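Partial view: only certain chains, each at its native spot in the assembly.
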Amino acid sequence: MIKVAVNGYGTIGKRVADAVAAQPDMKVIGVSKTKPSHEAFVAKSRGYPLYIADISRKAAFEKVGLPVSGNVEEMLKAADIVVDATPGGVGEKNKPIYQKLGIKAIWQGGEEHEVAGFSFNSDCNYKDAIGKQFARVVSCNTTGLCRVIKAIDDKIGVAKVTAVMVRRGADPHVVKKGPIDAVVLDPTTIPSHHGPDVNTVLPHINIVTMAMIVPTTQMHMHAIQMELKKETTREEALAVMKAHSRIGLVQSSTGIKSTAELKEYVMDLGRPRSDLWENGVFEASVAVVGKNLYFFQAIHQEADVVIENVDAIRAMAGEVTDPEVSIRMTNESLGFVAI
Amino acid sequence: MIKVAVNGYGTIGKRVADAVAAQPDMKVIGVSKTKPSHEAFVAKSRGYPLYIADISRKAAFEKVGLPVSGNVEEMLKAADIVVDATPGGVGEKNKPIYQKLGIKAIWQGGEEHEVAGFSFNSDCNYKDAIGKQFARVVSCNTTGLCRVIKAIDDKIGVAKVTAVMVRRGADPHVVKKGPIDAVVLDPTTIPSHHGPDVNTVLPHINIVTMAMIVPTTQMHMHAIQMELKKETTREEALAVMKAHSRIGLVQSSTGIKSTAELKEYVMDLGRPRSDLWENGVFEASVAVVGKNLYFFQAIHQEADVVIENVDAIRAMAGEVTDPEVSIRMTNESLGFVAI
């Protein structure tokens, strides 16, 4: 059993903890919080030992009925690997303690590539992660791009990608961030950082990305154009997507045309936290014109990287060396039901 | 086993079906759809027999892999009771068929009181529903008001209620309805219909309601003032609420200050569809000034009436005559975890 600590039990951390707990070969040995917020009560209800960064705050937790197992360093000492899901920029500051303790660590896409020196995506470079001490799971948007680009590139060949990323303004529970009524260019310049970020995983891909933020909380939407290396058909492109275990084709017969309806469908299917771990490619949108492939895909910002973290843990632990085996174990443990 | 049909498998219908299926004394014998939309696929995945209003559309369902068990009349003939969860105003048109077949029927709050001639709330008038052929479960907002008014009135005494209802513009998956950036008076006149609607269940309560619609999808918010019949304390008011199995006190220690954070908490607790069946009263907001009680409560528009429908079924079926017994059965079957 791989002993996993989750440092930062928030939006991503709580999902990673539950996904790890569902694996046959892993165990959550602790999660950390800085404040006794609602997530701390959730950790308690799940039975995850709760650790805190500043042990002097122990009384504040215990006063509201939250037992504390120790400080973060104690948690780390008990673990084989730590998933750092602290807010963007904080993870980098945790690196020295991971180095000091010699623990394997995984950061999220909010950190720079240089923090880990290696950026991970299950489909693209699982084998390169085997035995590594440090890795960074790329962001939700980059993960979504890497999956589908790699798949099309392997089977058909990709000459150039242009992706417009229409991003949600905040996660559903975040009430301080906007915008309320605006489209915000983020960044104002072109290209956005997403293209170079794809290149940390797929260095040879020619990609330009343009990004904006809109007033929604339910998933990002990507409008993608791929110039292919050869002519193809819509059927061939769809076949590549259908064959991929982490690309979900949103079928036209469902009548789903929006992120909100897609989220409702995933909720109705009983997925934990209504999470869509796959890329949600809208089947009706897939179009091929000459050597160009066009489509829309929804990316659930809170979910798609969760399963990548699980695979990264497994790769770095080193027991499972075949990416297909790990991906299948991860998918099956969560009971993927085709969307 | 009470055989239940759900006519209209949409936002409310799909939740009622799952809640009914979780009861030890009930069984879903069928659900109906008019179109092969995503919910029809969900019904199939749940194993609920699918009936359609217009049997000539059978081929359209079967073409996309949705087997059809028959038309709605066939479903009704196989049932003891039907929960009509069709869109507001449609339910009324279904009354003649229910009368013709002599089947018991429950309508939702989108219909007028007169359709059923009896408006239901588990806490207020369960016993009056015993053996009735027709009942109407009042709307989500009215249900939320009835619960808390009845509780305070029974224990302390309510002289007058003023409630400002800040309503969500649309359910989360509904993409055509607004507003996007406005506060809309609905109605422009005062009082709104909610006060008279409370009186269909609690005729003696003096209540004035004011209602508006805002650009959110996640729950209604009520700002409530109750003039009491005698002086009380904050502690006493809180004690009444805590003792109520369908009033959930959102504790200050969770740090939750909004509908969105409350929804996230309910989601994290693993509730199906992140449903909050209880009134979400914000503990920190409960204030007593002289003979006046003030508080905020969140009402999850998709969820709070679901458990009322279950109790209404049980009351109308006539086997369980003690409201407390039914309420406990309903709550326990769904695994209520205290919020």
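Residue numbering begins at 1 within each chain, and the chains themselves are lettered A and B in the order written.
Basically, contacts are C-beta pairs under 8 Å (C-beta built on N, C-alpha and C of every residue); 3 or more make two chains touch, one makes a residue touch a chain.
Fair warning: this is a prediction, and the values are worked out from it, not measured in the lab.
Trainee: How many subunits, all of the same sequence, make up the entire complex in this structure file, 2 of them being shown?
Mentor: Per the structure file, the complete homomer consists of 4 copies.
Just so it is clear, only the chains that are shown with their structure count from here on.
Trainee: In angstrom, rounded to a whole number, how far apart do the mean CA points of subunit A and subunit B lie?
Mentor: 35
Trainee: Where on subunit A is subunit B touching in the complex?
Mentor: 14, 35-39, 41-42, 45, 64, 172-175, 180-181, 217-218, 251, 253-258, 260-261, 263-265, 267-270, 272-274, 337
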